[in-house]
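Following: one structure in C-alpha cells, then a few remarks.
In this view, the complex is presented without one of its protein chains, the others remaining in place.
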Amino acid sequence: MPIQIIAPAPFRDAGDSDEEGEGGVRLDIDNDGDIAMEGDSQSHRKTQGRHAGQIVTPGELVTDDSQWMRGHGTYLSTSDDGAQCIVSSLAGTIFKTNKLLSIHALRFRYVPEIGDLVVGRILEVQTKRWRVDIAAPHSATLLLSSINLPGGILRKRTSTDELQIRTFFSEGDLLVAEVQTLNSDGQASLHTRSLKYGKLRNGVFLTVDAGMIRRMKSHVLTMPTSNGGGDVDIYLGVNGYIWIAKHTVSLAEGAGSDAKSVSITRLEEEASEAIYSNANEEISPETRAEIARIGCVVRALVKANVKIDEEMLNLGYEAALEESLVGFDWGTDTDAGKRVVDLALAMRRRE
Amino acid sequence: MTSALVVPGQPLGPAHAYVPGSGVHVFNGQIVSSLVGQVVTTASTSTSASASTLTSTPPTISVVKPSVAADEEGSSATLLPDVNSEVLCRVTRINARQATVAVFVVNGRVCGDDFQGVIRVQDVRQTEVDRVRIFTSFRPGDIVRAKVISLGDQSNYYLSTAHNSLGVVMANSEAGDPMYPINWREMKSSRTGVVEERKVAKPF
Amino acid sequence: MASRAPDRRRNNPPSHGTTPPVFLSTSAGDINPVQAPSRPPDEIRKIFLRTGLVSSVTGSSFLEIAPLKLSVSVLGPRPLPRTSTTPFAAQAILTTEVKFAPFASTVRRGYVRDSSERDLGSRLYQALVGAIRRELYPKSRIEVVVTILDSEDEGDEVNTVCIEEGKTVEPRFWDVGRSERALGVVLAGCITAASAALADAGIEMFDLVSGGVASVFVDGSEVKGKAKEGAGPGRRYVRDPSIAPLDEGAPLATCVLGYMAARDEISELWISGRLGTKSGTAEMDELVDEAVAAARSSRGVLNEAAKERIQFIVDKAQSADPSAVGGKDTEMTG
C-alpha cells in the first residue's frame, strides 16, 4: 500500500493519555529540574486539586489559596466570595517555582532572550543590515557590523562592504547566530562574530515548535553516527529552527590543533574566503542517510510531544538504530516513529 | 565576419572550438544561440606577448541582433544597467545622505523606463569624501553622468560620480536659467551670472 | 530625454485622431466563417505569423490560424514596480497575461479576466518560463501580454439539449472536451506567438517554444484519415483538431504542449479526456508524439517568422536601395 489512510480518531484528552503512561512521562520531563516540586506536595492539594503539569485554559481558576504568588500567564481576580484568586490567562501547564505559580503555554511563539543561540533565515537585505526570520513575533536584525567580515575581525568596515552586502548573506540564506541585544519592543539584534556562528551549509533544515527545544548549556551538538555516516552536527536553535549537517572541523577547533603555528589573524584570513560560500562540501550518501534519520527522530519526538535535548536525541537515534530502521523502512512504516519514541523513553527510564 | 541568421536553440558549433560570447549559451557540449541574429566570430584578441603560452585561445563566437534604425523605438529592448555601466540620470530628490535619481540613458542608449538609482554622499567624489555635502553637489532636475557601482537593493541601483568625467552635465539655476560650468565645483547662470555649487563633470 | 511616466491605469486613446477602417467588401457572404478545407489529419492548419507590428513595445507578434487571431506584446525587461513589498529579484520576473477581447467569441467577454483567462495565463507562464534566460536580467520584469482578437467559439451549444415543441432532441454525441479543446488550440497559438514576440524583443532564450495540439478519436466506420500503425484498436489521431462540430464524434482525449524542438523537451503539458492505461502509458505516448509532431510543424513557421524582420533590417542595411527589399509575409504549413 503506497498510502496510509487513517480514519479520524476522537480527541483524547490529557487524562486518557496519562493512564497509558505516555502523559506521565511527559510530566516528568516537564518538571525535572524544578527543585521546589517534591517538597511542596502538601501545598499541591491546596490548589484545589490542580497539580503541576495539569492543563488549564484561560479564565480557569488556578488557586484561591493566598500563599501563592502570581507568575507569568496568570492574573489576579476576585472570586464570588470576595477572595483573591489566581486565574490562568493562557492555555498551558501549571508550573511552580517555590511559591510562584506560572503557566507555560502549550504553544507559543519564540520570545528572544539575550544569549540565545538561534537559527534564522534572511528575509530581506537592507543597506547596512539584514532582516532575519527567527520565528519570533518581530523579525530580528543583523547589522553588517555584527558579522565576521572577510579579512578578519581587525579589518575596518568600508563602504565597499555595504555594496557587497548581498555576497555575505542574501534572501533565503540560513545562519546560526546569537541574540546580542533586545530593544524595547522585544525585537532581537543578532551577531555572528564568532567562528561558531555564520552561514549554514551541508545539511537540512527543519522547524519545530519553539517550546519543544529544551534550553541547554550548548545548543550545538556533534553526534557520532553509525553506518559509516561519520559525525553529524545538530544546531538546535532555541527558536525551534533546527539545522542538521555534516560535521565540519570548525575553524576554532582547527586552530586548537595547530594553534602554535597559525596566528589568529592568519586564521581569520584563511577562514574569510570560505565562510560566506554557498557551495556544499562533498557529502557521502551514508552521511546523508544518517542526517535524514536524525531528522526523522526529531520529527517523531516532536509528534509524541517529547521535548528535544541532547539526551533524548541520542536515545532517539539509538532507538532508531535498534529498531533496525535502515534504508527506507522509516518511510514505508508509519508507526516506526511511535515505536522509536517509546523505545527511547524506555531506555531513558532505565538509566 | 557575419553570416546568416540564426534562431534561439540553433547549434553553432562544438563548445571546445569557441569561447562563448554574448547571445549564446552552452548546451550538451554545443554552443547554442540564444537570440535571433547574426553569428559573429572574432579571433582571439590575445597579443603576441601571450605567444609564450603556446595554447592558442579559440575564437569568440557571439550572436548579435542587428540594431534597428534609430527612429524605431523599442530597439533599446534588453537594456539594463550593470556594474560599470555609464549612465545619464536626472536628480529627483535629495537629502543629506544621498541623491535619488532616475536613470534614463544606459551606455549611450535611451531606455524605455526609468531605473531608480541613488548617489550616496560618500560616492559623490573621490577625495575629501568627508567634506562632501549633497546639497552643494546636486539639485533636483540636474542631469548627471554617473557610473553604476552596484545593483543595490530591490529598488535602487547604486551610482557613483567619483571621477573627473562624472558629475552634473546640465543644470538650471534656482531661477530656472541654464547654467554652464566654470570650474570643477561651480556653474554659472547664463542670464543672471549667479554662481551655484555643483559636482561638475569635466567637459570633454 | 526620457518621456514622462506612461499612464498605466487605463487604456489611453491615441494622441491623434483615427480613421475608421474601410473594408473592401462587407457583403454578407464574407462574414460567414471560412469553412476549413478538409486536410489530412497529420497536417496542421496554415499559420500566419509576423513579428514587430506594435511599435510601442519591446517585441510583438501577430498570429492567425484559421479563425484564431491573437496578438502578443512583450514589455521589458523593465524596472520592477517600486513598492516596499517587491523582493529583490536576482533574475527577471516573468508575468504572462491572456485576455480575450470582448468581441472574440459569440458570447461577449467582460473586461475583467475570468478564470479561463487566468488559467491560460498561468499555462503560458509554465511554457515560457524555463526557456527564457532570466538570470541575465536581474532586478527586472518581462511582461507577456496576449490579446485574443478572434477565436473559435468554445461555446457549449453542441452539448445543449434542444427542446422543440416540448420534445427533447438528444444531441448525436456528447462532446465533453469541446471547451477544453478550444482553449487548448488557443494556448498552443499563444505559446508559438509569444515565443516569436520574445525573440523579436531580443530577449535571450535557451530555445524557442512552439505549441502543438493533437486529439485522439475512436475510429468510426467512415475513415477519413488512415489509422496509425500500432495505435491500438480503432484509434485515430488528428493534429491541430478544429473546434467546429466534428462529424466523427467527440475525441477521447486532447493533448496540448509547449515544445522546445532543439532540446527535445516539453515545457508545458496538458492532457484532458480519457485514455486507457492497460498497456501503461502507450496510449498517452501516441497522443503526445502526435502533439509533438504538430509542435514541430509550427516550429518551422516560428523560425521563419522570428528571422523575417531581422532579415529585413539586415537587407535594408546592406542594400543601397532599401525599397528594393520588401517584407514578405511568412505563410506556410508544416
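The letters A, B and C name the chains in turn, as written, and every chain counts its residues from 1.
We take it that contacts are C-beta pairs under 8 Å (C-beta built on N, C-alpha and C of every residue); 3 or more make two chains touch, one makes a residue touch a chain.
Following the convention adopted for this analysis, contacts and distances are computed from a predicted model.
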item: Hidden subunit of the complex - UniProt protein name among "DNA replication complex GINS protein PSF2", "General transcription factor IIH subunit", "Exosome complex component CSL4" or "Ribosomal RNA-processing protein 42"; value: "Ribosomal RNA-processing protein 42"
item: Touch with the omitted chain, as defined above, among C:A92, C:A131, C:V144 or C:V186; value: C:A131
item: Touch with the omitted chain, as defined above, among A:A91, A:L123 or A:V220; value: A:L123
item: Contact residue for the chain not shown (choose from A:V56, A:I86 or A:L174); value: A:L174
item: Positions on subunit A contacted by the hidden chain, ascending; value: 1-8, 121-123, 133, 171-174, 199-207, 278-280, 283, 285, 288-289, 292-293, 295-296, 299, 327-328, 330-332, 334
item: Those residues of subunit C which, in the complete complex, touch the missing chain; value: 85, 87, 119, 122-123, 125-126, 130-131, 135, 157, 160-163, 166, 168, 170, 174, 176, 180, 206-207, 253, 258-260, 263-278, 280-281, 283-285, 288-289, 292
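Rule of thumb we're sticking to: only the chains that are shown with their structure count from here on.
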item: Maximum inter-chain contact count - chain pair; value: B-C
item: Chain at maximum distance from subunit A, centres defined as averaged CA atoms; value: C
item: Between subunit B and subunit A, distance of the C-alpha-averaged centres to the nearest whole Å; value: 49
item: Separation of subunit B from subunit C, taking each centre as the mean of its C-alpha atoms, in whole Å; value: 38
item: Subunit A and subunit C, separation of their C-alpha mean positions in angstrom; value: 52
item: Shared-contact residues (touching 2 or more other chains) in subunit A; value: 125
item: Residues of subunit B whose C-beta touches two or more other chains; value: 153
item: Subunit C partner contacts - residues on subunit A that touch it in the complex; value: 124-125, 166, 170-171
item: Touching residues on subunit C, where the partner in the complex is subunit A; value: 87-88, 90
item: Of all residues in subunit A, those that touch subunit B in their complex; value: 125-127, 159, 163-164
